[in-house]
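Comments concern the structure below.
Left out: one protein chain. Kept in place: all the others.
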Amino acid sequence: MFRKIWLLFSVAVLSMGIAVMGWGKEPIKIVMRTLWHEADARAAEMIINLFNNTHDDIQVELIQGGWAEYNLQLKLSVLAGNPPHIGTLLPEKIVELKDYLIPIDASPIGNLLRFAEFDLADLRPLAMELVQVDGHLYGIPIDNNVMGVYYNKDIFRAAGLDPDRPPQTLGEFLTAAEAIKAAGFAAWHPDSDGLPRKLRRAWYILFWQLGGELFDENYTRATFNNSKGLLALRFLVDTFGAFGFNERGANGVTQFGAGLLGMMGGGNWYYLQFVNVPFDWGIMAMPSFFGPAYTRISGSVFVIPRQPPGTPPEVYEAIMKVISFFITNSHIWTMYGGHITAYTPALQHPDLIASDYWQRGGKFLAEALQKGLGRYEIVHPKGSELEDVIQTYIDLAIKGTITPEEALARAEKECNRILQGP
Amino acid sequence: MRKYLKRYRANDAIIGFLYILPYVACWSIFLAYPVGYGFYLSLFCWDPLRGSQFVGFTNYQRLLFDPRFINAILVSLKFVVMTVPLVIFFGALMAFGLWYLRHYKKIVSISQALFFIPYTLSVSVIAITWRWLLDRNVGFFQYYMSQIGLPVLLVDPSLALPTIAFVTTWWIAGYRMLIFQAALEDIPVEVVEAAIIDGASFRVLVMKIFFPLLKPAMTFAIIFTIVMAFQMFGQVFLMTEGGPGRSTELLALYIYRSAFDYLDLGRAAAAGFILGILVLSVSLVWIKKGMKSALQ
Partner (left out) sequence: MRRGNITYVIVLTLLVGLSIIWFIPVIWMIGTAFKPQSDIFEVPPRIWPKRLVIDNVIVISTQWPVGQWFLNSFVVALGTTMLSLFLSIFAAYAFARLRWPGRDLLFVCLLIFMFVPWQINIVPLFFLASNLKLLNTLPGVILPMAGMPIGVFLLRQFFLNIPGEIEDAARVDGCGRLGILFRIIIPMSGPVLAAYSLYIFNYAWNEFLWSLICLQRRQVMTLTIGLKLIQGAYTRDYGLVMAGAFLGALPSFLMFILARRWMIRAFVMASSVGKG
């Protein structure tokens, strides 16, 4: 009789114990919402799967995609009280959305960097440039994406150029372009498919290389309607006109893919578009047309949207753990996604160095970044609107509808009007 | 007798309310409330975290003085003026052709399907498809067109919008074709054939028989297409991004950019309402016509 009771009692205690342990082991669920698609999304999935498989106490639910409407969705979800735990933003947008984010060094439970498993100093300075606002850290940079140049090695050979020494200075560039033109191909496309947004970026690059600044320090007025802006725009217009390096309105992506274009400016992500083409090609850093070889960069940053009040400290700790894991494994990110990780130690990972992307020329893009040759686009709450204005007029100038002088004048006028508005 | 009718009428009212209730409930919650709230939003400078400021009609004022907004309105009007007649014309043409050849059942069936299929595709698919087809280098249409000297359509500031109008027509004319086909089914065939045998001219046939029959369907199709055309933006968003310059920046695209890119919801809402008023006024002419025949 007593034995039975004793048995029952110990079974009860044992099961309660197991249940309690089981409850204790209930993993913390972290929701990570990214704006990534395709290749970078796949790379992110790989990393997160690795995390989920190696951690029992934290499980990450990864939701990806939604590039165009991401910012609005983030805002709305914070307002509605159900934000994701981790978000990703373009660094230029942090200034706009910072009120919706938690400063990492001043979170509801103090400085979250104490939970980080990496050293902040190991993150590339260029990537860290835009994540500090008003003295607080609003995000952890993941990578930079870079505008480089894709060049067709077979065309280079046909034009009598050395396929392993692509042009790096203005003189070399013009020589190469003329040679390619003489060989019967289109020589140069400044930026991928030639839609207004891309042409604007191409102009930025030339303008920056000349030492120009788009706006003054406090964004009170436009400062691009000057000789530098004009020279940059004229160079761009002539590319399609007087120089004859390409036709107006050409789509560089389809041209290059079809083997008709010698050199195409484009972001590092085009690597995946061209991976299967039937000709030999490589990637080089943006040449120096007019000065230091600045190129246009952007990136991705991990941010923590404002969580509803009463969020337990373990959640914040888990968030930092996930971010740390991602950062320290970001060689995977670069290998499969193409963007250059901001975590310098990852750039030396043997897998990455051996990969096709790196060997084809990805390493040159990383070099440019480490040298600090990257510039971000407009960083201002009205940035999108200003850029829409600028690209309209750049596009019209290149299409030949208005003169470069007029284009810059009109763009300046409208930008100033927008900046002075509410 | 009167008492009976009176009770029946009161009965009618109750039944009327009951019948209408489910629909109105759904409509007021999910359609009317957001629209009303949207109007409310348009009177503010939206900034939910720091406190939206009531600015009255300032948003509207600023818009009407913004050359970019005015341009968007003009582009939208141009687009509607180009697209609606094209869509109606092709829809009617196809419907008429199919009716005329109605004895060749197999051919009619297949042709009908071929015309209609584009309508079943979503806007992103048709935009990508056509963008690719009109690409200078690898586009099946543009490549050969350029070989014979025709300009590159999507890149030319004066040709881009008509091109988008054509693509839109290709996309949606099929559904109008169905509408007109349904209307044409009502034609008394024997009368028409008798008239043909009697030597009636084509013009008489069209005026006396087809037009009156197609009128209600046409009115409906026109209003419908106008409303759709004003609200479209998927094509320009994916094919030209509003370019070259601003020649294809439709008002709906401007609204989308205000809301999603500039995150300026007050302005987007105000622009949306101006668009609504615009659509209403353009359609009013046709609605009046439609109401007249409806009340007959």
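Worth pointing out:
Letters are used for the chains, namely A and B, taken in the order the chains are written, and counting of residues starts over at 1 for each.
Note that a contact is a pair of C-beta atoms (placed from the backbone, for glycine too) under 8 Å apart; a residue touches a chain by one contact, two chains touch by 3 or more.
Just so we're clear, the structure is a prediction, and the values are computed from it rather than from any experiment.
Of the listed positions B:F79, B:F115 or B:Y262, the one in contact with the omitted chain in the full complex is B:F115.
Only one of B:L49, B:A182 or B:V285 touches the chain withheld from this view, namely B:A182.
Although one chain is hidden here, its contacts on chain B can still be listed: residues 9, 12-13, 15-17, 19-20, 22-24, 26-27, 29-35, 37-38, 41-42, 94, 97-98, 100-101, 104, 107, 110-126, 128-130, 132-133, 137-140, 143, 170, 175, 178-179, 182, 185-186, 196, 216, 220, 224, 227, 230-231, 234, 252, 255-256, 259, 265, 268-269, 272-273, 275-277, 279-280, 283, 287, 294.
The chain not displayed touches chain A at residues 33, 35-39, 41, 63-67, 69, 72-73, 76, 79-82, 192, 254, 257-260, 267, 269-270, 272-273, 276-278.
In this section, only the chains that are shown with their structure count from here on.
Listed in rising order, the residues of chain A touching chain B in the complex are 68-69, 71-72, 75, 79, 96, 99-100, 195-197, 247-251, 254-255, 257-258, 260, 382, 384-385, 388-389, 391-393, 395-396, 399, 401, 414, 421-422. Interface of chain B with chain A (complex): residues 45, 48-50, 62, 67-68, 135-139, 152, 154-157, 240-246, 257, 259-263.
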